[in-house]
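I am attaching a structure below and will ask some questions about it afterwards.
Every protein chain of the complex appears in place save one, which is left out.
After this line comes subunit A, so read on.
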Amino acid sequence: MTTFVPPEIDWLALAPLIVVLGAGVVGILVEAFVPARARRTTQIVLALAALAGGLAFVAVLWPQIVAQPVQVVGGSVTLTPFALAAQGIVAVLAFLGVLVVADRTSTGQDAFAPTASAVPGTSYEDLARRAGLVQTEIYPLLLFATGGMMLFASTDDLVVMFIALEVLSLPLYVLCATARRRRLLSQEAAAKYFLLGAFASALFIFGVALIYGFAGTVRLLQIAQQVQGGMLPLEGMSVLLVAGVLLVTVGLLFKVGAVPFHAWTPDVYTGAPTPITGFMAACTKAAAVVALVQVLYRTSIGVQAVDPQILRQLQVVIVVVAIATMVVGAVVGSVQSDVKRLLAYSSIAHAGFLLVGIAGFNAQVQASTLFYLLAYGLSTVGAFAVVTLVRERRVASGSRSGEDNGPVADDGVVLGEATEIAQWAGLGRKAPWLTAAFGIFLLSMAGIPLTAGFVAKFGAFSGAVTGGLWWLAVLGVLASIVTVAFYLRLLVVMVFRRADDETVPEQVPDAEDLDASETAGASGGTAPAALATAQVTAAQRVVVTVARSRGPAAVAVAVCAVATVILGVFPSPVLDLVEQASKFVP
């Protein structure tokens, strides 16, 4: 009789993942057992605590992993310093993202539909809104997505990577469909993201099947060892390996948002609820790029042993994709008129810049990729947080805002986000601090010195130069200059152009007035409502206002802005940390 041998598992190495995913499961139980009024607070506290806990465990593990990378559960989780640093970055960005998600702003509403399953425009939806329902399932879903991302970045097993890909994608598909406003766009974004995402993951898993067929294993490092040791089950069938690696790379490039697999990015970023867009843009990109780097480098060891020519061709593929991504992101981005769409194309361009660094196939410079992901993630979460606060407000035409015309709008005082770039005119006067923060994020994305983006871009491009691709770095700098143009255009509109509604003095109230009118509406009972119905017949127009954050989003914006500047001025401590992390083969 055979005896059962329990596997030895290094639980501490799994702790960051267990904390985040476990908190997601607890969040589901919270949905079932905690009374409705306490549910939202409980979920927010739980989510933030879990992400902070995950980050704390990453910090605890750091010295041990830097000294000696470990493989847990037979290599299903491979914790190298590179992977652990990626887990930390994802946890930090997700923490900031959850802060933005949690903010209800001065309008008292979060960005999510009261019941996402209700058909838009029906009485049921109306009823749910009046009853003040909230979908607190958002927070467990965010935790599951974050856990999936952390696992995605830290595995050597292609099938575990596939499962992590689904664990991170499926919650995101759902989250995309839950916007409170513009629900048709939101559902459409979810459908597009889902269909294309499912297609990409099918390509990924078929690639895994082909690699398995070639090598008889799905562990990347074992494949490399077998190829080098000449122990291949299918000698001479290297076409399987090449096709497999290409399909896996395509699946990952889709998540990264690289051209020609970028088509979903602008639509999904525009349609999804803005806090989710920020979370998704920053964290998914970080996880996917880290996974891509690990897959490319680990397979490149094996591929090189089979045939060095194939590795060169693989590099050509990455270079072509990098060039196409930068060009499309920069050129198409410069003709956008919507802020969210502009940020989406900027994220495509950044995927291109990241690929420039990766295309050098130089292990040392991968540290700069991590720094890039952190810098880009901070400015992205911050920028989308600012977008959540710039709102449309419907006022009766010709009336001064000092009078009580607040509750005229159908859905509270303040409507949805004002995402047209033209609407952002004059924002510099209405909200100087917010504009300053947004300016810092844009300058960082543009790569202006003294911001984190400059250090990041310098690292990525010098990676390409070290890899012997100096002309690619030159192309990167040129594309980067084109993106500077559209970031500056947005900034000029915000700071120098006057808003259309500024011609009438005091037409647009600042946040205090807005709050006052809101509380008046709440306490005054029916009187303002009657006034409102009287005014509905009057011509209405939409002005742009800035909703005041209730704290969390303001904290997130402030942290992102300060961190962006600090990383730009004193990058060396963080650069030292990621330098330690540049070892990603145990």
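Note that in this section a residue touches a chain if its C-beta (ideal position, glycine included) is under 8 Å from a C-beta of that chain, and two chains touch if they have at least 3 such contacts; residues count from 1.
Rule of thumb we're sticking to: contacts and distances are computed from a predicted model.
The complex appears with one chain absent; UniProt names that chain "NADH-quinone oxidoreductase subunit K" among the candidates "Cytochrome c oxidase subunit 1", "Carbohydrate ABC transporter permease", "NADH-quinone oxidoreductase subunit K" or "Formate dehydrogenase subunit gamma". Note that of A:V5, A:A32, A:A67 or A:V119, the residue touching the chain absent from this view is A:V119. Of A:V60, A:L127, A:L184 or A:V492, it is A:L184 that touches the chain left out of the display. The chain that is not drawn here is touched, among residues A:I18, A:A209 or A:V542, by A:A209. Contact with the undisplayed chain is limited, among A:G257, A:G271, A:G329 or A:G439, to A:G271.
Remark: the residues of subunit A touching the chain excluded from display are 116-117, 119-120, 159, 162-163, 166, 170, 173-174, 177, 183-185, 187-192, 194-195, 198-199, 201-203, 205-206, 208-210, 212-213, 216-218, 233-234, 266-267, 270-271, 336, 338, 341.
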